[in-house]
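All protein chains of the complex are present and in place, except for one that has been dropped.
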Amino acid sequence: MKQQEKEKEYEAYVKEKTPVRKPGPAMAKAFVTGGIICTIGQAILNACEKAGMSKDISASWCSLILILASVVLTGFGIYPKIANWGGAGALVPITGFANSVAAPAIEYKKEGQVFGIGCKIFTIAGPVILYGVFTSWVLGLLYWIGTLIGIV
Amino acid sequence: MNAIKGTQSIAFSESPYLVSAGSVAGKKEGEGPLGKYFDIASEDDLFGEKTWELAEGTMQKLACMLALKNAGVQPEEVRYLFGGDLLRQGIATSMGAEELQIPVFGLFGACSTSGEALALAAMTVAAGYGDLVLAATSSHFGSAEKEFRFPLGYANQRPLSSTWTVTGSGAFLVGKKKSRVRISGVTIGKIVDYGLKDSQNMGACMAPAACDTILQNLMDFGRDEKDYDRIITGDLGYVGQSILFDLLRKKGLDIKENHMDCGMTIFDQQTQHTNSGGSGCGCAAITLAAYIMPQLISGEWKRILFVPTGALMSTVSFNEGESVPGIAHGIVLEHC
Partner (left out) sequence: MDYINAFWVGGLVCALAQILLDRTKMMPGRVMVSLVVLGCILGFVQIFKPLQEYAGAGVSVPLLGFGNTLWNGVKEAVDKEGFIGIFLGGFKASAAGISGALIFGYIASWIFEPKMKE
């Protein structure tokens, strides 16, 4: 018990000693970066809808184009620089997801097609897909039960 | 007779010499404040190899060859090699040492490995098991990021407390061949665990170990901090240094005047965006080889305490929620 208290005390002391990014500027940078990426997304959506595509297809095009752009920027080493400045602004949009797939693919190619790229391409993005699919499955199950007993 | 000092230290009666050193550094290190001191500062962080791991092995081999060349010694004359790095199963050392064909001990002490290697080399020589022994360590930003953090292209933002793994390798020839620097004593550190779990704040994880080893060294040798021209820690960084000062002050010791940290010296924090400083096995090793050694040779510093620090963790232990304990070894180096 005493050991745990000591550890807590040290942790609190270290927290006080450790510098953190000033919340204002960090959030502002994330805001601007994320905002710009979303605005580009909006432009793609609008262009697709103008071309007479349905909402779903427009959304797919939007994702696809942003993903391609992010993968290319990752390959040239530009996306990490954007993220270094913009923080969550570059992490949270779909472009961040694409980066988290492309980065391990490029890094682990040295370890081979199957055990390198193949096994490790989802090391970062895997959890996003797993928990996304699982959550939607659980909610889908609830929804299905709902349809059975007639509340939806 | 070698004297066993206190509980953790050795004072060599016939101190082994630090005969020569070799330092190999990467591009960013070459652009840093110590850039001009390194034997080799490569523009190519791959060192002509295919992978980061091979590059690290090559650096270690180059550093050993430089140390030998600087002393005019052939590999066959070297009895043993004590080597270590940060990678799984110490693979960089294995790849680097293979070509040298020197009998090898592979070590792991995280970023404190240079101290561990120097201590074992000095003990081996002092005990008469070899006239010339090599101690070499390395780290590489690319291989370490891949091993401990994320692929290099991943869009993460580095916390301000994080450190930048130094791409570099330092090798030291320890032996009976005369030089201007001697290893007069060593203090082997204990594992010190204050329960911290933040692998992005290694300075804070290692500072208690550095504090413990420094105090033990002073106690075992009956010295006070003024007996050393410098007390030089490995890679505590800005965060770790301020914690070390606080911890020592609580014990009634103030080393602000003569403390130096390799991690804070090797990069320019303002222009190189390295946050808390440099880290890795290579950090303390190349700073000792390229910057500290010359000061000892010239007699600018008469006696220093070199304390490389290590954060003992693996990606598995971190994911399993274990704390990150620290370790630090003290090496007493004297001008002669």
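Which chain is which? They are A and B, in the order written, and residues in each are numbered from 1.
As a working rule, a residue touches a chain if its C-beta (ideal position, glycine included) is under 8 Å from a C-beta of that chain, and two chains touch if they have at least 3 such contacts.
Every value quoted in this text rests on a predicted model; they were computed, and no experiment measured them.
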Contact set (omitted chain vs shown chains) is A, B
Contacting the left-out chain: of B:Ser114, B:Gln157, B:Thr187 or B:Ser276, that is B:Gln157
Missing-chain contacts on chain B, rising order, are 26-28, 45, 52, 141-142, 145, 151-153, 155-157, 159, 167, 198, 273
Contacts from chain A to the absent chain lie at residues 20-21, 23, 26-46, 59-64, 66-68, 71-72, 74-77, 80-81, 86-89, 91-98, 100-102, 105-107, 109-110, 117, 121, 124-125, 127-129, 131-133, 135-137, 139-144, 147
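We take it that only the chains that are shown with their structure count from here on.
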Note: chain B sits from chain A at a C-alpha centroid distance in Å of 37
Per the touch rule, the chain B residues reaching chain A in their complex are 50-51, 146, 150-161, 194-196, 198, 201, 204, 208, 239, 242-243, 246, 273, 323
Listed in rising order, the residues of chain A that touch chain B in the complex are 3-4, 6-7, 10-11, 13-14, 17-21, 74-75, 77, 79-80, 82-84, 87-88, 90-91, 96, 99-100, 102-104, 106-108, 110, 123-124
